[in-house]
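Removed: one protein chain of the complex. Kept in place: all other protein chains.
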């Protein structure tokens, strides 16, 4: 491969260097900033080519190669890139974040140090109502007047919790015990280092419309403001093939096929055969998989072939 | 949750118990057999329900819940199941297998013990020809007569390599060094333990049509003969939503949409806009993404909207 | 290896079966209980023997083999055992627990369900004082009278936080947002599955005297009441070689050597050469490594060769 003669430089990305250390603000008091990184789009290509060896060296351009890798889940070359972020995030949000086990983490310790003073607060117009058809989601907002009451109550509770914490510390109670009743909204900080393969997986889950708005706010900044600068070809491919893609099950393929053949009744029959069109009191009963398929059709700007369920 | 009162038994699956320890033969001298396991479809449901808590306890039946989890990549409950296999496999195949880093492995050691005597052999009619349009694949077979020659040559080489190994051992050369020129076709054995989440990922990659035939032979037995008995609901969902599913990129959705609207020329235009329909000498030039989309249409039994490239 | 003829049964451990599902109570409202498991001491031996092959089959008895493996950090056979626990633990403690990335986890979700009502409370005589010479530890207790005040204050704060949570829920605020100011002391539940290798690492860190008392309470029950029943030979070896072992650096070996040669002044000289015996105002200055070595000598019931620093 004559790799020994190949010139080697550390991969450096000008667009990312320009924002190194700069905090992107998130929520009322959080941030994300890039501390260090390794690799680039070029490093992904370089790693893929060691696999392919001489055989395919000139066959594909870099962009095509990256798009091919991402499209086919050839994910190991994306592990050659790493990014290290410094983040500030409410503990409640961090509880979801830390579930991603593939990152390296050093978190601010409230055993060693006094807890960070800030807690995440909620504006009077930002209290979200429980979603009715999605058990884990939220939709719409509380009216402003009631919101005002809850915002005041939140401030009072946070102040009391902080005052209790401070009294414990001043009396000499161990930091590791004093912190026990701090609210989940208390901010924490961490260095979080992850490779690009695992970061894309994080983004796919956390930029999703079903992710909680708090962690989604962080994910969107990491994706759009950081990854887009760092590995622009990968970011483009990620949007085309992962974030923007739609996957169809066997049943859904049957329906799609009928639609492509301009066969409406065939489409309805396929859905009915799958048990999707059961009625109750003259209306379609709720069917989760059907409603998911309807959402996909809507994304593609296509009409539902049966009388819509909503 | 009153979980404490809940009856607890180790998850046991009768259909799997019946084949415990029985070797399924693979290739000329390999095998796979189940040594132990933990969990079942019921364990997946149990784990998912601790997440959902009381809230949704009675809402979905087990089958629907498993299908929902798999469809939406809620993969953590599938980690609650583990299986431990004893396998016998050529080292060349094992080189691919071991790339899956999420398993626990104890392999037969040729530092401690004399290498296994068998090497994988090739029948005269099983020599595969290099695929022309897929750099890493194979297609068709060598003619029987030439095959006969190669099979004889293979036997001679394997015999010589073994004889050299034996002479080294008899002369007192260290086992760790004596083995150095054994052919990659030499069989090895291992205990291989993996959780169901990671096993499904292994199967998705290794049952794929692009996987090398040797490892695919093992994967198909693990899937169809073992997982299908162990967790039948998961296996069914895996086929409907993972193995049998098709994913469409943004561009592909544009084309599909036109087809569903009975708009052939719109479909062709979308493909052309994406640069898929460039011509050379009056014929379509090869375009990888277009050919992948054509393969998807073929799977769905739909015609290609442009003049087919092959 | 004629493994095919070997009898195969799922590894079952009577002593562990007897406590399956039984909750061991921890703290005021927590518990640990075994839900399922896989493997046993015998499974570890079985896995190790596939590595050693015929070569050493009869050489060592099971106990000796397990002790050998553990002593030499041959850790892969211990991965062949898995245990699945159902735990109930305060979120503050869970924050430390979840840092162990090698487990499979399904946690009770407060996005889906109403948060568990209980929070960890502190008795009037259980308020710990900040350790003076260890930044992250605690030592001694607050006097009972002041303790009484803090216990009452803790109850008031927890009640208020719960009442705020309940009001939010009743007003229709989304569960995912309503929970944001719950105290870290709120209990959560999880299924937690881990293999024995990683569990021993967890126990080594969390049964350590420097671990916070809350997580140490869980670790000790998992070790002494569960692992000791499940894999008694491994547990014994773990105590002899891991928990009960002492490791000496190069400098410490120099000092030990002089002591073994009955050469007190040589021991003092070695410590001095390493910069351990610097004085200030006629007394030894604090030196972390020296104080760690003194603690090891104390564990071995040996006197400190220099005038003790405390």
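Per-chain residue numbering starts at 1, and chain names A, B and C are given in the order in which the chains are listed.
In the analysis below, contacts are C-beta pairs under 8 Å (C-beta built on N, C-alpha and C of every residue); 3 or more make two chains touch, one makes a residue touch a chain.
Keep in mind the model is a prediction, meaning the values are calculated, not measured.
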Considering the complete complex, of B:142, B:203 or B:271, the missing chain is touched by B:142
Quick one: say which of B:72, B:111, B:278 or B:298 touches the chain that got left out.
-> B:111
Residues in chain B touching the chain absent from view | 90-92, 95, 98-99, 101-102, 105, 109, 111-112, 119-120, 122, 127-131, 135-138, 142, 146, 150, 153-154, 157-158, 160-161, 164, 167-168, 171-177, 179-186, 212
Which positions on chain C touch the chain that was left off?
-> 52, 55-56, 64, 67-68, 71, 73, 135, 205, 239-241, 244-251, 253, 256-257, 259-262, 288-289, 292, 299-302
Contact residues on chain A toward the hidden chain run 1, 3-4, 6-12, 17, 20-21, 23, 31, 33, 35-39, 43, 46-48, 50-56, 76-77, 79-80, 82, 84, 86, 104-109, 112-114, 189-191, 193, 195
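Methods note: only the chains that are shown with their structure count from here on.
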Quick one: report the Å distance separating chain A from chain B, using the average Cα coordinate of each chain.
-> 28
Approximate Å spacing (C-alpha centroids) for the pair chain B, chain C | 38
Gap in Å, rounded to a whole number, between the CA centres of chain C and chain A | 32
Shared-contact residues (touching 2 or more other chains) in chain C = 105, 109, 112
